[in-house]
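The complex appears here without one of its protein chains, the remainder shown in place.
Then we have chain A:
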């Protein structure tokens, strides 16, 4: 089976305010179509790891492979391209551009990628919104939709460039159980029907149990 993401001996230190070894020799793989969750106590380094995997943080030791290719630590332009093309990120808080419409928010990463014409991008974006049952919100301002809806918009945005990997940092942490269930179902569908790989940090035991594999973290190391 193809390996989508591989972390090899990743170490990360924070120098300030005191020297702090946050991530210690983290190694793992994620295969194509795999739905993996990360669990662990607050402060054990889950978010820190996710930021490294998302290529936003390049201040680490060890190697990161995305689709078999080593992710460089310099060349910000190229890293931005990798994020844009291959990785979809869903945050705990609903990071949308509040002055843009829902549709515009979803279209933005595709416009940046520039692989399709504008009408095609719009069509794709509407399709993603439909898949997430929020196409009726397309022309609303992002600031005017509810929390659960915002999270679905963020997922639609993460999907717009058909990435190989979705990273989520407690995407359901701020949602009620109904909405959380909803998001889980969406992820599950993406995984089984489209062969997408997912790596989701969660505190929700029920959520984690339903995924293919759980990575348990404790004080910067992977326990299992």
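Assume a contact is a pair of C-beta atoms (placed from the backbone, for glycine too) under 8 Å apart; a residue touches a chain by one contact, two chains touch by 3 or more; residues count from 1.
Throughout what follows, contacts and distances are computed from a predicted model.
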item	value
Chain not present in the shown complex, as UniProt names it (candidates "Fe-S cluster assembly protein SufB", "NADH-quinone oxidoreductase subunit K", "Lipoprotein-releasing system permease protein" or "Amidohydrolase-related domain-containing protein")	"Lipoprotein-releasing system permease protein"
Contact partner of the left-out chain, one of A:2, A:61 or A:99	A:99
Given A:53, A:121 or A:190, the one touching the chain that is not displayed	A:121
Of A:37, A:84, A:164 or A:182, the residue in touch with the unshown chain	A:84
Residues of chain A (touch criterion as defined above) contacting the omitted chain	47, 51, 54, 56-57, 76-77, 80-81, 83-85, 89, 91-93, 95-100, 108-109, 111-114, 116-118, 121, 157, 161
